[in-house]
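I'd like to ask some things about the structure below.
Missing here: one protein chain of the complex. Every other protein chain is in place.
Moving on, here comes chain A:
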């Protein structure tokens, strides 16, 4: 069975050959294929090669069909390992998934960050994300009071 290949070009000039069926998990790419403007490869000005590699890895894994059946449980385990990344890479993945319009990857990446926030106190959150506390003491007291229910 012949599978049509597409060339994706990262912002830093690297080219990646990918099966069309795998690549069109990205709605952005799917639209370009429909509009038939993929002959010379698709330039992705907003995606670096380091990130594009991860995106392609994800799309390949999620290209599930009869020849390649995977259980949901296995996918979840794979997702966890896949997302074991540095913060900067995770944020770049969110941006890439948003730009390329890959819903399941977007959900996964956003949920990963949400899980990093879940269950933490404000101080722990600040330390995790290196966020500056720019409240004045009065503001801090006021916001704590109005959200006291979240600590009870």
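Rule of thumb we're sticking to: a contact is a pair of C-beta atoms (placed from the backbone, for glycine too) under 8 Å apart; a residue touches a chain by one contact, two chains touch by 3 or more; residues count from 1.
Here, contacts and distances are computed from a predicted model.
Novice: So which of "Ribonuclease P/MRP protein subunit POP5", "Golgin subfamily A member 7", "Histidine-containing phosphotransfer protein" or "F-box protein" is the UniProt name of the chain that got left out?
Specialist: Choosing among "Ribonuclease P/MRP protein subunit POP5", "Golgin subfamily A member 7", "Histidine-containing phosphotransfer protein" or "F-box protein", the correct UniProt name is "F-box protein".
Novice: Please identify which residue in A:12, A:34, A:57 or A:140 touches the non-displayed chain.
Specialist: From the options A:12, A:34, A:57 or A:140, the contact with the absent chain belongs to A:140.
Novice: Which chain A residues would touch the chain omitted from the figure, given the whole complex?
Specialist: 87-88, 91-92, 94-95, 98, 106-107, 110-111, 113-114, 117-122, 125-126, 129-136, 139-140, 143-144, 146-152
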